[in-house]
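Take a look at the structure below.
Here the complex is missing one protein chain, while the rest keep their positions.
Order of writing sets the chain letters: A, B and C. Residues in each chain are counted from 1.
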Amino acid sequence: MPLPQEFHDIAERVNNWGRWGPDDEIGTLNLITEQVVREAAGCVRSGRRVPLALPLRQDGVQTGVIPGRVNPLHTMTAINQEIFGPGTVATTDDAVTMGLQAATHWDGLAHVSHSGRLYNNRPADSVTAHHGASCLGVEKATPIVSRGVLLDVARAHRTGQLPGGHAITPEDLDAAEEQAGTAVRAGDIVLVRTGQLRHYLAGDRHAYAFPSPGLSLRTPEWFHARDVAAVANDTLTFEIFPPEIENLWMPVHALDLVEMGMPQGQNWNLEELATACAQAGRWTFLLSAVAEPFVGGSGAPVAPVAIL
Amino acid sequence: MPLPQEFHDIAERVNNWGRWGPDDEIGTLNLITEQVVREAAGCVRSGRRVPLALPLRQDGVQTGVIPGRVNPLHTMTAINQEIFGPGTVATTDDAVTMGLQAATHWDGLAHVSHSGRLYNNRPADSVTAHHGASCLGVEKATPIVSRGVLLDVARAHRTGQLPGGHAITPEDLDAAEEQAGTAVRAGDIVLVRTGQLRHYLAGDRHAYAFPSPGLSLRTPEWFHARDVAAVANDTLTFEIFPPEIENLWMPVHALDLVEMGMPQGQNWNLEELATACAQAGRWTFLLSAVAEPFVGGSGAPVAPVAIL
Amino acid sequence: MPLPQEFHDIAERVNNWGRWGPDDEIGTLNLITEQVVREAAGCVRSGRRVPLALPLRQDGVQTGVIPGRVNPLHTMTAINQEIFGPGTVATTDDAVTMGLQAATHWDGLAHVSHSGRLYNNRPADSVTAHHGASCLGVEKATPIVSRGVLLDVARAHRTGQLPGGHAITPEDLDAAEEQAGTAVRAGDIVLVRTGQLRHYLAGDRHAYAFPSPGLSLRTPEWFHARDVAAVANDTLTFEIFPPEIENLWMPVHALDLVEMGMPQGQNWNLEELATACAQAGRWTFLLSAVAEPFVGGSGAPVAPVAIL
Partner (left out) sequence: MPLPQEFHDIAERVNNWGRWGPDDEIGTLNLITEQVVREAAGCVRSGRRVPLALPLRQDGVQTGVIPGRVNPLHTMTAINQEIFGPGTVATTDDAVTMGLQAATHWDGLAHVSHSGRLYNNRPADSVTAHHGASCLGVEKATPIVSRGVLLDVARAHRTGQLPGGHAITPEDLDAAEEQAGTAVRAGDIVLVRTGQLRHYLAGDRHAYAFPSPGLSLRTPEWFHARDVAAVANDTLTFEIFPPEIENLWMPVHALDLVEMGMPQGQNWNLEELATACAQAGRWTFLLSAVAEPFVGGSGAPVAPVAIL
């Protein structure tokens, strides 16, 4: 089924192709200027650090529904091995196999395409098994450090977690922004909390996966209007799942990644952060979330930290 | 061959076992207090971000000498797959297999043991193939964010890179510290530049691996005296390789990790940072270097960023 | 809980330690002599080949209950890549990550130990993360080719598949042997059909895993009395699961592998073979089932074929 007219209309409005030149491969990360970073550093008040990554383990969030996106398999290659002889210093070594987007991650700009095109009008077939993403690979991303703003939509709805069927609207974002007491601005990284991760934290990865609240088709324009650098949330699917419009799958991915060139984060643990922000009465912080630079990667694990 | 008396003498002087209680699993990361983090954020002047991770790729720094520590194998599991039918949004997905310490990484506290013991007197056999590091795993580390200080020892020696046989001494560190115009203090993360990585950047991973300059047996006391939180450098082996004392392999690993409980970083790319610091005339910055939280990991990939 | 006296009594009766010398690493595979192989080749009548391996795929038989024993993850590293330029011959390449015992496999002699010992009194700690099984590794096995005998216990019970709680007894084996019209003899490889695999073939891997019929504690003596070279069946667990005797887990593994030194096969697809044997009125054939020679492997995938 082809993408509907509504999708194409929004796409036109949020499109950033060419905005930073024909060779640009980082999209909205261009919006993180040195001034933005300086001001972000100024958000640090208490010095409290809140980690946002899920532990990487075999019983991670993946359920097996997405082929190949396997939870981390951590294996040992040496355990207290006295390589240089008995009584010498002993070493332990280990290895991992995992989907790059299996756990807390950034979607890179090569993660989705539509109509044969990636962000900035790059051909979709520039992605190959041989090279991975030969353009727009996640290793091209500049270090993702900026002001972070937590939009706690669950809290704005006076609930611990939104129901599975909740499509987050621009109005939801407005309400959370107002509650956060700040205006989202150019270069910000917005973290949208749904509370959905509580299913996983309570041991139920299937409930976490489906059905899921998420960002609705109308939100890309909200982010685009504010020139946000990146958006992450605490769900497996980022957008509402199953989709709002029958048979229109992953439209927000296509708008954010292909049209805007804006990285998306998924499976971020925003629970401790929500508490910390509420305690501090501030929902802004320095966010450091540098993607692991996998060459040709369509995405990458990240261990984000919010510094309040 | 048993460890020599000299080793045991130093070990006694730098030992931190019990300092943060019998249950401590993070060692010198305890030294990164909220105040330290606040002051670190104050180091941000220009807002320039310098990434310190090597790109993750199959032709990475590993030569095959360390069994199991394989360079990243990046493979594709979906390429522009129109999962939901022709004309729909298409997705790309990928996976990786790699040694946790194959590229830019932190050594966790379970990476080495000696005399059957890990840091804080934990038994070495608490590491198993089933669980990995059941204590002192790298996932226990708090988010590694602090003031970073670049000690550019190569520069202090007025050279681009130290020779393979150079054992970095406390006097070398003093000289670089003086040149940096700051006093290393409690909670700092010290980055020691040798320039050795230039071999790899020039395409010669074998020259990079061996022989290597590195931190000498006398440096752990220097770091201990200043209560440094962590130390990283731009070599494969961290310490001088082959070792200073015949048959005394990896003594600095044993002192730093087992005795002090201090994480070590290896394969950090300090080239751009060295230039940036020299240009700015400042060798201090906010450093964010959060370890990927592999449960039971003896180490972890990290994508560090220095923010000047 | 220590192993009960009953276990130790049987262990003594089936023990083969020292039988083929103190250095032996292949156990009952010694029983496959050249004469045995010659006679096995004589079993080929029609020339029909029946494959016994399950397809290797991500939705394989593993349910995730056994940590690390992951189903095959098949990924692409090149797809129709014209390496040498446009218009040249194009190549496709792929890779896999899997548990060695994830699918149709042989348990090697290093797969289990008890009381600190492996087969032939080798110390259990000869298995390390560095080397894997430094003795008794699956690569030591001689090529497993011999006369195969199908003991179709389900058929002897006039059923398509045994119930989950069925413990296969020596009497069951006797009945199936009689029905097979042959006497099991030295060097034979016995395939015991339960029909349990039908659960998996019908799409229910959980029902396949548990509860499972399997070989009871009394069967190792039956195999030992006949000097069988190896035994395989069509279950995930080989022996009855949950176990016959409360808290006595995996006793048959310990008796077969540790005491007798006899390889065990699991997840073999015996469905087509059962039909073919019934059609031919013969339950003996040439069996070729050479283990993939992973150095230090505790087990290995195998693609067995029965030639009738």
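In this text, contacts are C-beta pairs under 8 Å (C-beta built on N, C-alpha and C of every residue); 3 or more make two chains touch, one makes a residue touch a chain.
Only a predicted model underlies this, so the values are computations on that prediction, with no experimental measurement involved.
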**Q.** Sole residue of B:30, B:81 or B:142 that reaches the chain not shown, by the stated touch rule
**A.** B:81
**Q.** Among C:27, C:132 or C:195, residue touching the chain not depicted
**A.** C:132
Q: May I ask which residue of C:36, C:197 or C:260 touches the chain that does not appear here?
A: C:36
Q. Taking the full complex into account, what residues of subunit A touch the chain not shown?
A. 67-68, 73, 75-77, 79, 94-95, 97, 129-130
Q: Spell out the interface residues on subunit C facing the chain that's missing from view.
A: 1-3, 33-38, 41-42, 44-51, 53-57, 66-70, 72, 74-80, 83-85, 87-101, 110-115, 124-125, 127-129, 132-133, 139, 142-143, 145, 247, 249-251, 253-254, 286, 288, 290-299, 301-305, 307
Q. Mind pulling the subunit B residues that touch the left-out chain?
A. 58-59, 64, 67-68, 70, 73, 75-79, 81, 83, 92-93, 97, 128-130
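What we mean here is this: only the chains that are shown with their structure count from here on.
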Q | Fraction-based call for subunit C against subunit B, same above half, different below | A | same
Q) Where the CA atoms of subunit B average out and where those of subunit C average out, how many Å apart are those spots? A) 45
Q) What parts of subunit B, by residue number, touch at least two of the other chains? A) 67-68, 75-77, 79, 94-95, 97, 129
